[in-house]
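With one protein chain held back, the other chains of the complex are shown just where they sit.
Think of it as A, B and C in the order they're written, each chain with its own count starting at 1.
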Amino acid sequence: MSTNNYEPRIVVFACNWCSYAAIDLAGTSRKLYPPNVRVIRVMCSGRVDPQFVLEAFKNGADGVIVAGCRPPSDCHYINGNIKALRRFTLFKRLLEELGIEKERFRLEWISAAEADKWVRVVNEMLEELRRLGPLKAEAVSV
Amino acid sequence: MIQEPRVGVFICHCGHNIAAKVDVKQVADYAKTLPNVIVSHHYVFMCSTVGQELIREEIKKHNLNRVVVAACSPSMHEPTFRTAIESAGLNKYLLEMANIREHCSWAHSDKEAATEKAKDLVRMAVAKASLLEPLEEEEFPVSPTVLVLGGGVAGMRAAIDLAEWGFNVYLVEKNPTLGGRAALTGWLTNNRRGADVVNNLINKIVDNKNIHVFTNAELVEFSGFPGNFKAKIKVNPRFVNEKCILCGECEIECPIEVSNEYQYGLSRRKAIFFPFKAAYPPIYVIDQRVCIKCGECVKACQYGAINLAEQSLTLDLNVGAIVIATGYDPYHPPKGEYAYGLHNNIITLFQLERLLDEDGPTQGKLIIGGAVPKRIAFILCVGSRNTTPSSKNYCSRMCCTSTLINAIKIKEKYPDIDVYVLYQDINTYGNDETLYEQAGEKLVKFIKFEKPPTVDISPEGIVIDVYETTIQEEISIPVDALVLSVGMVPRRDQNELIATTRASCGEDGFIREVHLKLNPVEAPTHGIFLAGAVTGPKNIIESIRAGSAAASKVATLLSEGKVRTEPFTANVNEERCSGCRICVGLCPYKAISLREINDRMVAYVERALCMGCGTCSAACPSGAMQQYGFKDIQIMAQVVAATGGGIK
Amino acid sequence: MSKPVLVIGGGISGIQATIDLAKHGVEVYLVERNPSIGGKMAQLDKTFPTLDCASCILTPKMAEVLRYNNIKLLTYSEVQEVKGNVGDFTVKILRKPRYVDWDKCTGCGTCTERCPVKVPDEYNVKLGQRKAIYIEYPQAVPRKALIDYSHCLRLNPPPDLKEKAKGKPLCGACEKVCPTKAIDYNQQPEIIELNVAAIILATGLELYDASNIPEYGYGKYQNVYTNLEFERIVSSTGPTNGNIIRRSDGKPPKRIAWIQCVGSRDVRFNHYCSAFCCMAATKQAILAKELLPEVDTTIYYMDMRAFGKGFYEFYKRAMTEFGVKYVRGKVVKITERQDNKNLLLFYEDTIHSYMKKDEFDMVVLSVAVRPNRITAAPVKTDKGGFIQIMDPYMDTVTSTTEGIFVIGGAAEARDIPDSVTMASSAAIKASTIAKKCVVEQTIITSGERA
Partner (left out) sequence: MNNRPKVAFYWCASCGGCEEAVVDLAEKIIDVVSLVDIVFWPVAMDYKLSDVEALPDNSITVSFINGGIRLSEHEKVVRLLRQKSKLVVAYGACACWGGIPGLANQYSREEILERVYLTTPTTANPEKIMPPQDGYAKLGDVKIEVPTFLPELKPLDEVIDVDYYIPGCPPTPEVTWNAINVLLSGKLPDKGTVIGASNRSLCDECPLNKTKPENVLIKEFKRVVNYSPRADTCLLAQGLPCLGPVTRGGCGALCVKANMPCTGCFGPLENIHDYGGKALSFLASILDYENEEEIKREISKLPDVSGLIYKYTLPKSLLKNLLRSVRK
């Protein structure tokens, strides 16, 4: 694959109350960022099952972001973000063991006001993904 | 059974807000090619009356059973479009929105790329929409009855407000009288007395037919869900009934004498006693723990008001909500802390308040150790702000103000007494600052300490040694009396309360509210409300205010006569569930418990308590727990659709 | 239907009271003089002691206001007159012209992009700019554009331009681009008259004018800021996108000082303590540390009033975890260095009783707050201008007039939890009155007939 026209694809799981609102705010404030992200809304980052992230990678996502409210207490559901923190801290360990670059997964706390942070996270991740190249499932003939 | 999906896609131009950056026609054409999509339209303002009418017409014309609207953020118009499809006869949760404005046209400059992204967003929405199910917000009728736990100022105020609003209120107090700690507080700001405040509130309660007071009573069981809790109240025997006219003959004959907790141990009382002047109900009471049932009081009572055979009784109540207003305990210094317990003239602020109160053991005279002290000192932050090993980590909020009120009172009554206040910071916040000014004017001597002072007992009396920072020298202050301005701590019996009510406590040990800033009187468990110092130190005004606020929150829950559940609650497949309990401990609202079904223990979601975060579904190891509207297969479908097409 | 309740002021207190009332089943009018509800809290970046993002917790509440059918929101409106008694107040409200038909406006913002006039932005405490046609801020509720009459070229052209145009209408850019044809240059003020059962005053706070305090040089020295200005500077939605930079040279500061009790606890200005500034300054110092890890932060205070739930713990954390320095002392005066516009603080260290001097490149004044002036309602105020409460030990929120309640900063300088607690307290009392009004009226009517 030629890396010149490689456009990384990022799947984002964003909690309804903080991160999704921040992404909305980025739009409302016309803060431009590259269109490589696809956002899936969940009520809370605590809803994000690691299986979803694996499914995203399996289907060709080059990067995945799970975004939630800032700990300890922004979470609309008291501590759903903490549940996400626990799961994805372990999840990062798994990726590391399996040899998948850590840059491909991010757990980010983005409050409803942090449109800038959203834009920065997207740009940073894109830059890293461009450097890494595609995460592509290769067919192996047996 | 879920119907075969028939999806209609409606794409909004939002004037040129979307249309300028997204080729809406191309997106609409693309949508037609997606599985399950029957029709696809684009229109200039989908949220307008015309746009909504278009959606309704198409639903009817094509028998659509799912709708995707690609427009602005769902936070903007999801309610609008839900209402629209509902009016066309669809369940309103059969709507999925694709956010092609905030997340697309407004955020990207390249029209081609934005159009491609919009297609993806529509594809993701269609994928999820195809798997959406109709959801119902269940409704439960509610009991217009409220249980208020705790008869202090916060609980009384909550009870009054609730009763005036029209609710039926059970006010349950563990002690034999209403009033709580405020009744013993003595002087307050504006020259008011705690006893008067309590008296005013009690008068309002007595006048109100909607309030049922149970003293000497406690909550022993609590279950159910918001709007329909079951509460079991145990009313302990008082042994004295309404025939009592407070003549006091019984008290004279009673042979048992114990320390009087209503004077913080400064005086003694009998086993049969009347707590204080304003106590309610105005009836004597026998302290079951110390009474030997000798029968002397029965003999003494001319009115036949005493029945030593009285038994406790239990009440089963069906209540819509509970207000927990059980208050706090004063910090009790361990023996030796600032020489507490080593000298009779070392007392706590709570005891001093009794001494200065006209209803107190000295009728308001400052007599400590048999004499009026010439020099008296206060040490602040006793038990608070980490000053000593056994003290708490927090500031107790009310002690500075209370100390200054009493210091000023002493100066007013006994201008010749030297009053010292040893402090770290004087926290007379807000308008209470005037007290600080007044105390200064009345020549109260303030000494700031960085390191807590030490107190020594010598043959001559009490000596306080403190490093005085401004002169940078250790100074000794001999005093005749020392008042320890102790703070507030969680009640000793709080753990029982937590176990019964499913409330929880925070790091400081006080009961935790759902959100410190914006929901200070609501517990995380829906239907449980918190008033007064049970959530942390508060003064009397603040506690009363919290009582009213809790009443307001109760009314927000019960005023409609019914409670509605969240649509996006969790739901258990009981056949699949193994009862592994992983979900139970994770639920922030304690909405999940185990219950027996066909001889097996399986998870059970109390829908009325579930707030719909989905954390249980994410953790459920067997996939038995699924969140409505955010089921695994629905989200997975979005994931697959999100990754399904290439960008350019 | 019961008689409605009027809430005056759409800050967090007013919003909370309104939502509670709506949930009690009472009709509520919420009047706000600014274009959007949100109040002071909407200008905050984060809140103490949890460091919650203010918008994360506030904006859902703002949006909630729009969701209830029994809430009538009147923003950009002012109460002009209040007459009557409990259960029967007659209120006149001036609805100022927006020059935009809000039924048509979708808040798309196209007009603001095209508008040629730039005006200092009130939301950003005039540190940033907005257009003459503007949406107050991105999360505004309602999210609608309005024209600021005094700066609009069309409505209020400067005399010289007017002359040149020779009677022809000027500009009109917004009208041309508005996709929904919502611009209405002919909109007129409206007077709305309401009969309400009870009134809740939630008129809030304003900052004391720091330039009244000569020794701190606010308004004179460029790098002296008010606490609210600093709040906008650290905010990611603020005029500097969350970059802390100096007014004088646009460079990030290396040392920032906070001065507490500026205008409060001061016999010359206001006797009272403003209650939240100690924690607000602590929070701001932490935010500064988060944004500029190398920055040195010092807070000059008289007493550290860390009295609320979690406050003392927060203060300790600021010291130990973030390295915020606290100096107990009164700053006597500030002077500015000519060469680099740094600021020299002269202060008395009140622990050691020394006079000292230190140099900072940014100073934030924790300015006192005072109640917003509200004169329309027949209530008594204390000498600080706060609305008096009849008996704080009975119901804590009733003003000197029965049926008129006062909450939040209008009653006393208070933090957010205290304000929302007051709001709910007032709501139950107001809705109790509103509900009774129906009953009483029915009785009166039937009595008259009989």
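One rule holds in what follows: a residue touches a chain if its C-beta (ideal position, glycine included) is under 8 Å from a C-beta of that chain, and two chains touch if they have at least 3 such contacts.
Just so you know, these numbers come straight off a predicted model, no measurement behind them.
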Checklist entry - Thinking of the complex as a whole, which visible chains are touched by the chain that is not shown? => result A, B
Checklist entry - Out of B:L366, B:V419, B:A481 or B:A619, which touches the unshown chain? => result B:A619
Checklist entry - If the hidden chain were put back, which of B:K277, B:R576 or B:R595 would touch it? => result B:R576
Checklist entry - Taking the full complex into account, what residues of chain A touch the chain not shown? => result 49-51, 53-55, 57-58, 71-72, 79, 82-83, 85-91, 93-94, 97-100, 135-140, 142
Checklist entry - In the whole complex, what residues of chain B lie against the chain that is missing from view? => result 575-582, 584-586, 593-594, 600-601, 615, 618-623, 632-633, 636
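Criterion: only the chains that are shown with their structure count from here on.
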Next on the checklist: Please tell me whether B-C or A-C has the greater number of C-beta pairs in contact.
Outcome noted: B-C
Next on the checklist: Just the number, please: Cα centre separation of chain A and chain C in whole Å.
Outcome noted: 35
Next on the checklist: Could you work out how far the Cα centre of chain B sits from that of chain C, in whole Å?
Outcome noted: 27
Next on the checklist: Two or more other chains touching the same residue: where does that happen in chain B?
Outcome noted: 75, 515-516
Checklist entry - Out of chain A, which residues touch more than one other chain, so two or more? => result 21, 25, 28, 30, 73, 76
Checklist outcome for this item: Contacts from chain B onto chain A in the complex sit at residues 73-75, 99, 101-110, 113-114, 116-117, 120-121, 124, 514-516, 524, 568, 586, 588-589, 611-615, 617-619, 627, 630, 632, 635-636, 638-640, 642-644, 646-648
Item to check | Sites on chain A touched by chain B in the complex | outcome: 5, 7, 9, 11, 16, 20-21, 23-28, 30-36, 38-44, 46-49, 51-52, 55-56, 59-61, 73, 76-80, 83, 87
Item to check | Residues of chain A that touch chain C when the two form their complex | outcome: 17-18, 21, 25, 28-30, 69-70, 72-74, 76, 111-117
